[in-house]
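Take a look at chain A:
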Amino acid sequence: MLILLAACSPANAPEDARRQLTIMTHDSFSVSEVVVQQFESENNVQLVFLQSGDTGAALNRVILTKANPQADLFYGIDNTFLSRALEEDIFEPYQSPLLADVADEFQLDTGHRVTPVDFGDVCINYDKAYFSEHDLALPQSLADLTNEAYRGLLVVQNPATSSPGLAFLLATVAEYGPQGYLDYWSDLRANDVIVVNDWETAYYTNFSASSGQGAQPMVVSYASSPPAEVFFSEQPLDQAPTGVLAAPGMCFRQVEFIGILKGTANLELAQKFVDFMLSPVFQQDIPLQMFVYPVNTNAALPDVFVRFGDVPAEPARLDPAEITVNRDDWIQDWTEVVLR
Partner candidate 1 sequence: MTNDSKISLEVIDIHKDYAGRPLLDGVSLDARQGETLCLLGESGSGKSTLLRIIAGLETPEAGRIFWRGEDVSQVPVHLRGFGLMFQDYALFPHLNVYENVAFGLRMQKLVEAELRQRANEALAQVHLEDFTHRSVRELSGGEQQRVALARTIASRPRLIMLDEPLGALDRTLKTELLAEIRALLRATRVPAIYVTHDQEEAFSLADRILILHGGRIIQGGTPAQVYRRPVDAWVARFLGQTNLVAGKVITTTPLVIRTPLGDLSSAEPPCADRSVGDEVTVLLRAAGFEEGASRSPNRLAGVVEDSRFQGNDYKVTLRCDGRIRLAFHTAETFTISEPVQFSIKPEDVLCLSKPQGMRL
Partner candidate 2 sequence: MRSARTASQRLTSLLLWALPLAFLAVFYVYPLAAVIGQAFRMPPGDGGQHIWAVVWKPLRFTVLQASLSTLLTLLVGMPAAAVMARFKFPGKRLLRVLTTLPFILPTVVVAAGFNALLGPRGWVNLALMGLFNLTDPPVQFLNSLGAILLAHVFYNTTIVLRVVGSEWSRLDTRLADSARTLGATPWRVLCKVTLPLLKQPILAATALVFLFNFTSFGVILLLGGAGFATLEVEIATRALNLLDFRSAAVLSLVQLLCTLMITLGYQRVGRGRVISLTPRISGENDRKPVTWMERLWVGVVVLVVVILLVTPLVALAARSVTKLEPDRGERGGFTPRITLAYYQELFTNRRQSIFYVPPIQAVANSFLIASIVVVISLVLGFITAYRLQSGGWARRAFDVLVMLPMGTSAVTLGLGFILVFGRVIMTLGIGFWLVPLAHSLVAYPFVVRTLQPAVAAIPPRLKQAASVLGASPWQVWYRVELPILKRAAMVSAIFAFTISMGEFGATTFLARPEYPTLPVAIYRFISQPGALNYGQAMAMSTILLMVCAASIALLERLEQGEA
């Protein structure tokens, strides 16, 4: 007990002999051991990844402790949270030379306080077997989803509690505008859209093509979910059991960023790590670890992504600043229309 009590005063924390670089991340972060080892041995440093819940929880942690930061870098902030994070003034600007290999569309912060690392598209996944068995045509637009043919066939997530849920809401805002999206949602509601709170329930309980064997053949998930279904299948598949509805405007692109936290004692090393995350070694490791796409155009995609992946050509877009200003209102209005 005495040791424990002593441990409670943060000032007493002893310094580790080897230098540490701490990266706060969300729970979905993953990386190969060899990749980590490469950076560690090149720089004689130990990397510590603090997984701190989902994106919101991790960002929370960073904001709550910004006066006394617990990490050197924060990875995992996306464009739906970006402006909110920037408002808090928690990042140290750094312009990586490797940004030259990154498309402009991902470089959402002109001040380079955050650096894009990867992107993924939130799209509706569909159960291929269901649609062929029922001889049902695939919806070609968001508007199609309100057709009688698709009544009760779509499950979405609550944007107040789920990141893909929010992304899909933003896609509808981008498509119908801040004035029209609520009408669209009341049509969806009239067409018996199912709303659950989290991706896990939507995918594994409601979605018919998942192992959960649910009732809905369409679910809001990621464009990378079909390759994941192939990669994580029990035996080799030559075709993904699920497909992606990737028509223009139907998907919302999430870009994930890393930022150096203000107050870091390892600024130079942190910058090296940002460079490392943009380097092909790390970028090529991303798809199979986190099932998102690398932003570096030089990074080669793994076979399963090339064969089964589908990057939507024209995803919906919204300005991060506009998202920050309106996000809470959009969610609250949505809640009134869809849930009450």
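On the choice of candidates, all candidates are chains of the complex that A comes from, given by their letters.
General remarks:
In the analysis below, contacts are C-beta pairs under 8 Å (C-beta built on N, C-alpha and C of every residue); 3 or more make two chains touch, one makes a residue touch a chain; residues count from 1.
What you see is a predicted model, and the numbers here were worked out from it, not measured in a lab.
Among the candidates 1 or 2, the one in contact with chain A in this complex is 2. Remark: chain A residues 1, 3-5, 7-8, 10, 13-14, 16, 20, 22, 27-34, 36, 48-54, 56-57, 59-61, 63-65, 68, 70, 84, 128-130, 133, 157-158, 160-161, 166, 194-201, 203-206, 208, 210-215, 221-222, 225, 228-229, 231-235, 237-241, 288-289, 291, 327-329, 331-332, 338-339 touch candidate 2 in the complex.
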